[in-house]
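Here the complex is missing a single protein chain, while all its other protein chains stay put.
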Amino acid sequence: MAEKQFREAIREAMTEEMRRDESVFLMGEEVAEYEGAYKVTQGMLAEFGGRRVIDTPISELGFSGLGVGSAMNGMRPIVEFMTFNFAVVGIDQIINNAAKIRSMSGGQVKIPMVFRGPNASAGQLGATHSVAYESLYAHFPGLITIFAADPYDAKGLLKSAIRDNNPVIFLESEQTYGMKQEVPEEEYLIPIGKGTVKREGSDVTLVAHGKMVHVAKMAAEQLAKDGVEAEIIDPRTIKPFDIDLVIESVKKTNRLVIVDESHPFGGVAAEVGFQIQREAFDYLDAPVQRVTVPDVPAPFSKKLFDLWFPSPKDVIEAVNSVTYRK
Amino acid sequence: MAEKQFREAIREAMTEEMRRDESVFLMGEEVAEYEGAYKVTQGMLAEFGGRRVIDTPISELGFSGLGVGSAMNGMRPIVEFMTFNFAVVGIDQIINNAAKIRSMSGGQVKIPMVFRGPNASAGQLGATHSVAYESLYAHFPGLITIFAADPYDAKGLLKSAIRDNNPVIFLESEQTYGMKQEVPEEEYLIPIGKGTVKREGSDVTLVAHGKMVHVAKMAAEQLAKDGVEAEIIDPRTIKPFDIDLVIESVKKTNRLVIVDESHPFGGVAAEVGFQIQREAFDYLDAPVQRVTVPDVPAPFSKKLFDLWFPSPKDVIEAVNSVTYRK
Amino acid sequence: MGNETEVAGFTPTGAVYKSTKLPKPTRKTHKSLGIKEDELLGLYECMYRQRRFEERAAQMYQKGKFGGFLHLYIGQEALSSGLNYALNDDDDIITAYRDHGMGLARGISAKAGMAELFGKASGCSNGKGGSMHFFDVKNHFWGGHAIVGAHVPLGGGIALANKMRNEEKVTVCLFGDGAVDQGSLNESLNLAQLWKLPVIYVIENNGYSMGTAVQRHSAGELVDRALPYGMKHDVISGMDLLTVIDKFRDVAEEVRKDSMPWLIEVRTYRYRGHSMSDPANYRSKEELQEFKSYDPIERLKTYILERDLFDEKKLDEINGNIDEEILEAIDFAENSDFPDDEELYKHIYADDDFPYLR
Partner (left out) sequence: MGNETEVAGFTPTGAVYKSTKLPKPTRKTHKSLGIKEDELLGLYECMYRQRRFEERAAQMYQKGKFGGFLHLYIGQEALSSGLNYALNDDDDIITAYRDHGMGLARGISAKAGMAELFGKASGCSNGKGGSMHFFDVKNHFWGGHAIVGAHVPLGGGIALANKMRNEEKVTVCLFGDGAVDQGSLNESLNLAQLWKLPVIYVIENNGYSMGTAVQRHSAGELVDRALPYGMKHDVISGMDLLTVIDKFRDVAEEVRKDSMPWLIEVRTYRYRGHSMSDPANYRSKEELQEFKSYDPIERLKTYILERDLFDEKKLDEINGNIDEEILEAIDFAENSDFPDDEELYKHIYADDDFPYLR
């Protein structure tokens, strides 16, 4: 198996699906001639031409809506946002149109499409460019929300997302684009809605998705040195959320910490924590704890940003509290 | 004390504050000559004229942004959305500008303004016109979110919101506009961030805000007949959330049900439930339960809508489960 | 009040008589337009069906037979009827929430329409959408959309899909004068012109955005929204059926050939309030009377009678049949079942077994 970068993995996913299905096309800012602000779409214009790999103006509301309309009418658009921070000006097309038109039409239309791009923070980009939006999208019925942590999952899940007949929010990270992992040559799909155990352990369950999986792993290695074996569960899909996998693990470890880059109030961590206390109340030896960014916008200054961003240290402290080790 | 409608109470709040402070003004669709789609602003154009009570085109993004800009530059705008379902096309101005510019400028600007209007469902208006947005706004730091349940709270809180130096999301309901309650003649303010006990009880705690307070009350009356005394806590402000008041109550009742019209995933109910299991774990005799709309968009058909909307019956069932009475 | 605000106010005063001016109708006759006489009769029937459907719907609403919003199209039927006639059956249409007329013209039956208002499973959107969300996708009617301006990009997207498949189809996207103020329109016009999309954007200028006259919510002429992009555009009267057919047939053919978009402002008028709760005090009786004097149905009737194409009896017969049809539609709606409880969880996702929905 060859090692591949995250950006190569999603490029392969899109390329393979576009070869496989004429109705799949890609549009977004700088995706064609510039070959992607983060070089994700390199070579795609050359292979598929300007009718299937389309540069758009900075009109997120307009081109998101064109995407939804084309999906209603039989196409399978992949709409790339340069980052999901910019999707906010077009979000009405996602929340009110993509998510609800099927229901309001009594099932007369399907909206098979993918909105994808980098999500959450990527260093010192300031408050508006550092928001983790998975909690917002997962709040609204009618959408599927995916946030893959590594190249293997990303490729398999993106291919499934493109083939899925629902609107899918597919979240990536500028900071993982360069990350490498072995990715098989032969085709594979990863089912939407199924989580995976990224590390086995019996002392505490860590639930983490996207970039946070790597923070959780660093914490787990530290903890192992202190004899605490953490089990890391990556739901991969935020909605529908594979809560059963978490319940299983908690029944074994009786302790849960959720690591989530969203803001805390009503974030993914709150939802998972709520469901676990409801479904596994009698198995919990300690209250569920969460590690998130604080409830303040991202600061620019590196010093403050490093304080703001969830660290392995924060995770270890939370584990100490659920294991009563502090 | 005279009985007043909810719409009169908020009209008084705006009118009194506009008389008190030259810098307060109101803008929105049909607020001036039409006197409000729901007659909330009746008489205000006549009293304050077209420079302080301003009709806008259907340009939520544009006029929200003008509001934010005017607040940065010393005014205190009240921006009315005909309903918050329509704020979605202008939401970038709220999430990225109103909420973050103070922080990004290192505190050089204040943004003292109120975004207000009806929120959540109001009968058979279909999927796009029936969404409860408090969970979304409360997720983002930089904003204050208020959802008042009755005329007395609405007036006192709206006056505080208009005087507050932060951007405030002030949520109302078409369905409570006609509701009457005694409202004092003399001026009063209700502090932002402080909840209130709407009904005392010792067997179970019900947390409910906005329209749901009335659903909770109906349930409580039923339950009382069965000898179950429910304590109803109305946080009134969603963010900052008065969690201490809930903790206190739960320490007494040991049981909690949250009634919330938001969709469940990452909703206000999830956040409150999470915080309570974390802060009052040893006081809970049963898992926290929530009553929300199901995780599907609002259907039009009356029969389906009634199924969709949280009912006293749903609340009673949840209470039965936390009191192990079923 | 109007004057008081005129002096000081930011938004121009509402004391406007004649919110919209009508351009001259076409000089052409049905003959010169190649419209057969029975087709003319069909068009009369089409307009009258919409009219009666809504008059009855209003009664049912007042009787409390159904809830929600009800926005009536009465007065604007020449556009829906003429447009549908001018287009091919497989051309695509999408419109806003004032959608009964366009939906019926496109092929939704009075029964399916009335049942939708009643929220019945037999409705044109299975009772899930209601008045603002009529859909009939097999007849290429894409709804019925209630967030003002939000369906405008969808129209371009439907056209984009047709173009990508090299189908020579035209998409017509209709919206009100109030929707012109949403940035979604400008973004769509730029994209449509840049990408050469086979779409006709139609402003249904009925003089008011809710209670706000056009001059109070939009600076300049609405049709001029096309100018920055160099988009082809025109203004026509929407009170005259033949004018609508004349214009849209030409434009549709042109778009089919050169795949370049158009923006057309159609001047029309709604006789009723914005919705059932609106007394419409913002306009003068004179204005309403004047526009009623151009009533498209009366106008076609006069046209037919003056030319002795058919006699009064024939038209009365049609009216009678339609009246029957609508009454039957009401019975049908009354007697249809509400959706099963199960339906609450259906049609959210493409797969009805979507996990964790409950």
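Note that the chains are named A, B and C in the order they appear, and that numbering of residues resets to 1 at the start of each chain.
One rule holds for everything that comes next: a contact is a pair of C-beta atoms (placed from the backbone, for glycine too) under 8 Å apart; a residue touches a chain by one contact, two chains touch by 3 or more.
Note that the coordinates shown come from a computational prediction; the quantities given were computed from them, not determined experimentally.
J.: Shown chains touched by the missing chain?
T.: A, B, C
J.: Given the contact definition stated above, which residue among C:Lys196, C:Lys257, C:Lys292 or C:Arg307 touches the chain not shown here?
T.: Answering carefully, the residue with contact to the hidden chain is C:Lys196.
J.: Which residue from C:Ser184, C:Ser237, C:Thr268 or C:Ser336 sits in contact with the chain not drawn here?
T.: Hidden-chain contact among the options goes to C:Ser184.
J.: Need a quick check: the contact residues on chain B for the chain that isn't drawn.
T.: Residues 25, 51, 54, 56-57, 59, 61-75, 92-93, 96-97, 101-110, 112, 141-142, 144, 164-166, 193, 240-241, 243 of chain B touch the chain absent from view.
J.: Given the full complex, what residues of chain C touch the hidden partner chain?
T.: 10-12, 181-187, 189-190, 193-196, 217-221, 224-231
J.: Which residues does chain A use to touch the chain missing from this display?
T.: Residues 29-30, 32-34, 37, 45-46, 49-51, 54-59, 61-62, 85-86, 88-89, 123-129, 294-297, 299-304, 307-308 of chain A touch the chain that is not shown.
We take it that only the chains that are shown with their structure count from here on.
J.: Suppose chain centres are the mean of their C-alpha atoms. Which chain sits farthest from chain C?
T.: Chain centre farthest from chain C's centre: A.
J.: Counting only Cα atoms for the centres, state how far chain A is from chain C in Å.
T.: From the centre of chain A to the centre of chain C is 41 Å.
J.: At what distance in angstrom does the C-alpha mean of chain B lie from that of chain A?
T.: Going by mean C-alpha positions, chain A sits 30 Å from chain B.
J.: So what's the Cα centroid distance for chain B and chain C, whole Å?
T.: The separation of the two C-alpha centroids amounts to 36 Å.
J.: Going by the touch rule set out above, which residues of chain C reach two or more other chains?
T.: 125, 127-129, 133, 147, 150, 183-184, 348, 356-357
J.: For chain A, write out the residues touching at least two other chains, lowest number first.
T.: 61, 92, 96, 103-104, 141-142, 241, in rising order.
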